[in-house]
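Below is one structure. I have some questions about it.
All protein chains but one are shown at their positions in the complex.
Showing subunit A:
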Amino acid sequence: MAGNSGVVGVLVAWLSVGRVSVLSAMEDSITFLHSSDWQLGMMRRFLGPDGQARWAQARLDAVMRIGDVAKQTGAAFVVVTGDVFEHNQVERQTILRACEALKRIEVPVVLLPGNHDALEPGSLWTSAQWTGHAPSHVMVVTDSKPIEILPGLEIVGAPWRSRRPLADPAAPGYAELPPAPEGTKRILLAHGQLTSLSGGMSDVPTIDQVALEAAVADGRLHYVGLGDRHSTTEVTERIWFSGTQEVTAPEETHPGNVLKVTLGADAIEVEPVRVGAWHMVEHHAELYDEESLAALEDWFAELPEKERTYVRLAADGSLPLPLLSRLDAMVDAQNEVFASVERWAKFWTVRPAPDAADLDALQLSGPARAAMEELRQALAGGDEGAGAALTLMHRLARDAG
């Protein structure tokens, strides 16, 4: 990007004037924040329109909280290692709101294009929508030339130029680099899965962890900030995935953090600071009687911050018809309370188990009783449709009675 040196100049000037204390601290250590995978513009179908809107706002709120953390920790700048946006073709509103959120971070912000927002043709980063609205203290890494963001502190980045890189996506950032000059600290910003963590499942080239560690060991790099993994992960003392600022899936183990990195002359300190507010929970329930149903009710009751929690619920077992109705009612009600409660269709195998007492209690006779009995037998024979019909008939009979 042609404007990069200009932006760097602005940043350095800004740091020199506005953050004199930080500059003076450079002699010993420097603190900055590391975040990644904001994926602004992301949608989650299980949330529903209302939940989706609140969750999208939550993700921006978390960005703004990073600004708060920067202020609190005295961080000199913030780096975001990839996937700031969900896609290069996000709507204008998302870009403008992101720019507004970035303005709430009062220190310089360095953004690295990742696989979601790669610096490919038609990239968001080169669009007028971005360049026209991006705050002046925000810089996008467009090549791998070292940026001296502060005297004695270099940032090198490996931006994604395509969503399908042909080789180690981090390598362009450091492979050709000589060791850092004496007294200069160097931070690598990269995005991608580590060979060691991908389990060989990645369909794009992975980052060579061994080479990366070697670069750290031989003094070419002093901190490696990685993105792409949504859970905060320490690879080595100086190699970290910050994880997403706000949870995106129940599978994520430690989402919702920003890393506070303090780089000293020889030491480094990395500390996750929580900025996320949402929870995504997966729960599996065994349901076979009133007690187990009550246990589920208790489980729901105990969850905190329900309005910001998505529950993916798996269940199996079988329930008498009244309990089945109660389960349906419970899940429906919780869905209103929580951000979303989703029956996990793949793992939802609760069957109605009508017993004679259920049917007797309805005091049905004649054809109604015979019809219900037929449905009960069909269900016993494995007819799933009969279960739903039986449950419905049970409810109608109960209400009619």
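What we mean here is this: a residue touches a chain if its C-beta (ideal position, glycine included) is under 8 Å from a C-beta of that chain, and two chains touch if they have at least 3 such contacts; residues count from 1.
Definition applied: contacts and distances are computed from a predicted model.
When the unshown chain is looked up in UniProt, the name that turns up among "Endonuclease GajA/Old nuclease/RecF-like AAA domain-containing protein", "Nucleoside-binding protein", "ABC transporter permease" or "Na(+)/H(+) antiporter subunit A1" is "Endonuclease GajA/Old nuclease/RecF-like AAA domain-containing protein".
One of A:Q52, A:S202, A:T233 or A:S292 touches the chain omitted from the figure, and that residue is A:Q52. Checked against the full complex, the one of A:V90, A:L226, A:A314 or A:A339 touching the unshown chain is A:V90. On the side of subunit A, touch with the chain left out of the figure occurs at residues 41-45, 48-49, 52, 86-94, 120-124, 127-129, 162-163, 363-368, 370-371, 374-375, 385-386, 388-389, 391-393, 396-397, 399-401.
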